[in-house]
Each structure stands twice: as structure tokens, then as C-alpha cells.
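Selected chains only, in their assembly positions.
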């Protein structure tokens, strides 16, 4: 049975849990999952409530919930669990994250549809075709960035994209794109943050003799690599690992960390507040 | 401010979250944490609710909650977060888990008091004395098990113990003890379960060339090593590790896994159902 996911944020105050439970009961719903978090320093309340009900119509539920939201000053998102988010994946030359996301959606593991693959290179056309996904080759140079981004935005709009995934897309997006999809663009950073700053981080890591390398998935913001973190992981390395080995191990990390972040978003488990992400379990 | 932790189990049914939130609101409480879980196959509802209120008296709250519990057939536990559980630690010759738990309570990290150390060996008297904890040396042989267990039970009773921790206690407890403290005896098993069966598991592991070894903390039951699991962890090993290295790495695992399980219990984050433990985050 389709369920409804309610994601809520507001200033912490008495009666919130009760009010939400009251609302769900009132529309004949049954809560199947509920998790909440209070940020004690900021005094902010976060809640994810998943419930089943006879008529899980998003617009109807949003309208019914509006008075409660208004009373507590809540920011509320309502989603049906059976509505598959529409994803566009942007990639440059490296295929590993793109291929992994295509495989996970094709197999049905990830409850979302990849509806567009966009790349500044032609490399992935066959891969996209294999999975039956339209491929948009949109080359870019320093001089054509603004124009290319407009093309990207057109693809995103016409494909009615809900989520943009930067799967090792090596171009910096300008606010023109970032502001159009706030907390709806996920990037994979090839490092554990905070990280070696500047070019060739794996060379720096090898130079420094680190014993672990990592990867970080985060929402993209104008502050490069500084957006709210969704998922991170690391793997052990040693002096035996040449730069190439770090790059290879890094790729495996990038794949799993990005997939984990996309899954959390697609299942409506993430709530952003300031520069932090609450990821419900 | 002291908070109250409510741990609930009952058959899943509509209105549970609402009823609990209603109760908390009714006694003037404010929910600071709430987490729930539904076991879909068993149809069982689990909830941990932490709330602050003006008069956090356990008996009063239990009485006030009784009608709600009765209505839904709930099993309910009420605890104050500022009441420090009283722990007895049982150990044999190995000190590592005992020393760790004493250090964590002495430093204040673990919000509990170790009120008795019991051992079938005299080895840890100085360690217990260093931490100001009474030491009970209760030797045991195959013939005196029943009598020694009665002595153990007397110590536990007179020290008003809430939780018994078997910190590498190498004696098998009989139902005489186990039944007196249901889901209140935590054992650390020197293996990742399911495990090599029989004697000398590390020798077996080394013989088999495993690449990981583990440790498991669980509630003790009459089925040896088969009680509900609270925490588990593993660490990497290789052909370079001799049996001694496995034993050493195993000790480090045992320490952290046992500490994690004790913390979860002490913070009232565990609920046992059948042979499984729900551990709230």
C-alpha cells in the first residue's frame, strides 16, 4: 500500500508530536514510521512521519495539514512513497557513478527514474542507450558556460526533474543552476571533508601518507564542496597504495557513498537546516 | 533537567503514537526524543519516548499512564534519566572488560554506578579497590556451582543491582540466576555470531583463515550464546595474525562492543522481543 511521508521543520515547542499524531489520526491515517530530532543548540524540531491512509492524495493532505503547519510555523513537505522521483544525472568522462546509478534504477533497487543523462562529453551515450535513458551531450568551454547551463536547465525542466545528481561532473555550476534546485542537487566529493584543498587531492593524500581516504556526498551550494553533508565513508590505505590505487579505491567509495545519499533523498529521509543535513535512519 | 524515558511494546494498532503524545501533553510534559519501530512480520510496536516534565516522579507517571497501557495492552517501562542504574560486573581472570567499565563509570562517561565486582578469582581485588568498589571473591567448582550462585544472588540482592554484566565471566550461569534478572544480564561473546562452535574459537578462526574476527554483546539466556543481540563489531585480520594476535584484537573488540551494549541498556534504549533486541539510536 502506498504511504505518505511528511517531512517537517519548525522551531521547537511543546505539543508538536501530539499535533502531528492528531492530524494523522484525524484523516484516518496510521503511522508506520515516525522519527524526530531536536537540535538543542538551534532549538529546531525535525520530524519524518510515514503513514498509510485510504486516500493518499498529496494536494488534499497538504491542504488538510495547512492549518497545523500555520499554527506552529512549520515548513512541511508531503510526498507519496510510490511516486518515483525523476532524476537527471550529470557526468563528465568518468562512468563509475553514472553506471552504478543506472544499474540501481534499472534493477528496481532504487525507487526512482533516471530520465536524463547530461554530459559535457559524448562518452556515455551507449551506456545511457543501454538503459533506455535519453543522453544529452552538452559540451562546455569557459566562454560558453552560461549558455550551456541554460541548455542544462532546459533539459531539466522539460524532463520534469526532481533531483539532479552530479556523478563526477567536473564542471562548476553557477548560481543560475544551483538556485533553481535548492537542496535538490547532490554532489559526490572525492574526499573525506574537510580535505586536502586544491588540485590533485589523491596526490596530496599519498604525499602525506594518510592511512584512510574518504568520499563525501553533499547538497551542492555556491560554496564549493561546502554544502550540507548527506553521507561519508572511508577506506583504509597504506604506503603500498600508489596514487593509482588511491584513485581506484576512491572510485569504489564514491559509488557507494553517492548511492547511499541518493537513496536517502529519494526516500525523503533528508532535511536540511543551515549547513547541516538531518538524515533519518 | 531530568527527563523521563518511556519504553513501550504492544501489538501494532492505530492511534498508538497519538495516545502516547496525548498522555505526555496531558501531564504537562514536553517530548525531547521519540523513536518508534514496527516489526511488520510480528505486528509489534516498539517506542522510546523521552520527555521533560515538572515532577518526573516514576511512580506517579506509571500510575497516570496505567489506563493508556491497559487500553492498548502495552508493556511499559518508566525510568528517570538521572537515576543511575546500579551495575554488578562479574569477571574471571581477564581484566580488560572490567577495567574498561570501571574507568567509564569512574570518569562519569557512563551514567551508572558499578556497586559490586564479583569474581571466581581473587585477581581483581586491587583494581576494584582503586575504584572504590566492593570486591566479592566467590570461588566456584563444578560441585559448588549451585551454592556459589546463591552467594552471587545474595550480593546482587543486597547491592540492589539493576544490571548484571558478564565481563568475560567464564562460568555458565544456571536458570537460578538467569531467571532472576531477565533481559538484565549482558554477556560479551568473544566472536561474531553465528560463530565457530565449540572450544578455542580463535584457533578455529586462524585455522580457517578468516579475514575478519568479531565480538557480540547479548542478553544472557539459558541458550548459551543465543540470547538477543545488542551490539556487534568486527575487525580485519590476515594470515599474518597468529592466534595470539587474534586474541589481542578480540580483546579490543570485546571492550568496545560490551561498553556500547551497556551504554544502550543504561540509557534505556533497548527493548527485547522474542530473540531480538530493538536498539534505539
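To keep things simple, chains are lettered A and B as they appear, and every chain counts its residues starting from 1.
Methods note: a contact is a pair of C-beta atoms (placed from the backbone, for glycine too) under 8 Å apart; a residue touches a chain by one contact, two chains touch by 3 or more.
No experiment lies behind these values; they were computed from the predicted model shown.
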Oligomeric state of the whole complex, in copies, if 2 are shown: 4
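Everything that follows uses one rule, which is that only the chains that are shown with their structure count from here on.
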Whole-Å gap separating chain A and chain B, where each centre is the average of the chain's CA atoms: 37
In the complex with chain B, residue positions of chain A that touch it: 14-18, 21-22, 24-25, 30-38, 236, 281
